[in-house]
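A single protein chain has been removed from this complex, and every other one stays in its place.
As written, the chains take the letters A and B, and residue 1 is the first residue of each chain.
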Amino acid sequence: MITLETLVPATGMFSYAWLMIAVPAVVAAFLLIGGRILDRVGHWLAVGAVLVSFSLASCLFAHQLLAGPEARAVTVPLFDWITTGMWKVQAGLLVDQLSILFALLITGVGSLIHIYSVGYMAHDERRRRFFAYLNLFIAAMLILVLADNYLVLFVGWEGVGLASYLLIGFWQHKPSAAAAAKKAFVMNRVGDLGMTMAVMSMLALFGSSAFVAVNEGAAKLDPFWSTTMGLLLLLGACGKSAQVPLQAWLLDAMEGPTPVSALIHAATMVTAGVYLVVRSHAIFEMSAAATTAVVLVGTVTLLVGAWIGTSKDDIKKVLAGSTMSQIGYMMLAAGLGPVGYAFAIFHLLTHGFFKANMFLGAGSVMHAMDDDVNMRHYGALWNVTRVTFWTFAMGYLAIIGIPPLAGYFSKDHIIEAAFEVSTVAGVAALLGAGVTAFYMTRLMLMTFFGEKRWRDGVHPHESPKVMTVPLVILAFFSVVAGVVMNGWIQEWLEPATGAHAHEVEWLPTPIGWLTMLLVAAGVGLAWWLFGTKPVPDTAPASRNPITIAGRNDLFGDAINDALVVQPTLVLARGLVANDSRVLDVGADGIGTVFSGLSARTRRLQTGQVRAYALTMTIGVLLVGAVLILTQLG
Amino acid sequence: MSPDNYLYLAAILFTIGTIGVMIRRNALVAFMSVELMLNAANLVMVAFALARGGLDGQVATFFVMVVAAAEVVVGLSIIITIYRTRRSTSVDAANLLKL
Partner (left out) sequence: MIPLVTGQEVTFWIVAPLMVLGALGLLFFRKAVYAALSMAFVMVNLAVLYASLNAMFLTFVQIIVYTGAIMMLFLFVLMLVGVDTPDSVVETLKGQKVAAWLAGAGMLGLIVFGIGGALAGGPQVGLDQANAAHGGNVESLAALIFGRYVFAFELTSALLITAAVGAMVLGQHARTRPKVTQRDLAEKRLRDYAASGAHPGSLPNSGVLARHNGIATPALLPDGTVSEASVSAALASRGVILDAPALSRTTAEAFEAIEGPRAEEDDQ
């Protein structure tokens, strides 16, 4: 059942929606070009730019709230972008119920992370550049979610990829950071290939890439094309959202500064895949195969991510695994069909709050521990960094799903919806919740409790206000976001997702109770393993295959290496051999012949004027002779 | 009298000029040989002006003389410039125009 949005043209405030994108983009360019003069004020400029975008988004949101449901989806045509022959692509923005939520999340969490970064990056001499990249990211991400057609969306899609690349590799003097950036970029290219092909087939089949046209055309699509397009879009989503099989880059992406991990690799960019799937729901609904693939990818990723999270000692990598896992939940929800779209977005928003909160908290801990990321070197920090601890705890409770915090509502709905569609997916989601509780508790225990395992010379201290205030705000949202949105979001998103609102439960259902039981089991197991006995200073050697696999990211890199890298290398070596042994010999042979010839002919060039005069005379004679002979004939 | 004889004379002079350019190594003499070739051409034009009854040949000769004057001025300056740097007017000395 597809409900088409009723779009109204932009008036009033909405005509200025493009400013949301333009302001951070211009500031980014300004900061990059501006030079050292801006070193002192550049970061506040960047913060200001995001705040401007945020206030604009809030105003638009308020307008939408006040307007009736039929006047909420607004198109803002900007300009004719590509006009060639029969093609006419218009660049325009679509401010509807879905995109405004994203815009709010991006600019809201973005603003907090910007402010946090002012403190976090205070001692980095390239801070201005960092903020320019962050603003670039905000602008690109807003293009992505506000676009009204897939081509413009793709511009944003590539823009966030670029910003992600620049920010992961921001400390490019570290070879590992440079390599991680490259890895993220290359793996995203694989996904982008799917994305490009999907957009191209849209243009070919529908003659347009606008969401409206695609939604209309999808209804009449034959099964082959809807499946193909769905799978291609899923490939794109997998790349951007670090879903299996393109998951390997996200763990390495933690090489970037922590605010980047919070903003890009937890709250916003990596959720773009979910946005894409929800936005393209018209296509996915036409193909059972594509939907099943989405569910499969989501389920596998939520387990894989959780598994990796259980065995890492690097605090950021635990959180990265957790991010993969949570996005797996969202994917799963998005694949469940109309029943799940709103829950996917719901979980996306709450996750954006509590995961950003925890990443920033982790950044604060690292700040206290001299940028050490190994949790085995932490311990007993709750008393030292109190604000960080309490805010982190809010995020922790939210993610493992303790009612009435944010994660409880959003995750519980997904698990229930999964059971409605498929028992296997439901069980996996349930299991994932238990594992989540386990690894998050482990993280909490190793970081904040137990005895001190600090390295020599490390003197933990609480972070400055500029960093803790965003933490507090995010923690607040981690607590209340679920309650606020639970009864409201389905209805709100109804026109955009075409799904009818269900009655949602406020109190735990039987499945909810079961989830909480598993969560309690996970917490208990973690307490028994890490809370009751001292944590070893170095990771103990383990024979447990589950641990070994988890520590090695489930051999994701090895699999990629064996399946893609090695065959490519073999092919490349073959081509090189062919090039040097077959083609070059031929080409060099021709070259040798000609250089030999020219070495001889160049003797004619004596530099003697008289020799040239002789040559010229002979030439005149020849021409004359030819002329006379032709006259004779 | 037929212009043929003048043509043959001019041909001989022209040929001598050509050979002069090719075998004389003094740039000034080679240059004079070029002048000889110009003069040979002039002779033909004047001879045929008479034979064909038009003054255009003489006008052309006049223009050739003007051009020759200009050419000599520039050519001699070049020879002097070369002489100033190389202390020689031999065309063989200036053989940098090669690989």
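General remarks:
What we mean here is this: a contact is a pair of C-beta atoms (placed from the backbone, for glycine too) under 8 Å apart; a residue touches a chain by one contact, two chains touch by 3 or more.
For clarity, every value in this text was computed on a predicted model and none was experimentally measured.
Residues of chain B in contact with the chain left out of this view: 1-20, 22-26, 28-29, 31-33, 35-36, 39, 42-43, 46-56, 58-59, 61-63, 65-74, 76-81, 83-84, 89-90, 92. Along chain A, the points of touch with the absent chain fall at residues 606, 608, 610-611, 614, 617-618, 620-621, 624-625, 627-628.
Here is the rule we go by: only the chains that are shown with their structure count from here on.
The touching residues of chain B, when paired with chain A in their complex, are 18, 21-23, 25, 30, 91-92, 94-99.
Residues of chain A that touch chain B in their complex: 602, 605-610, 613-614, 617.
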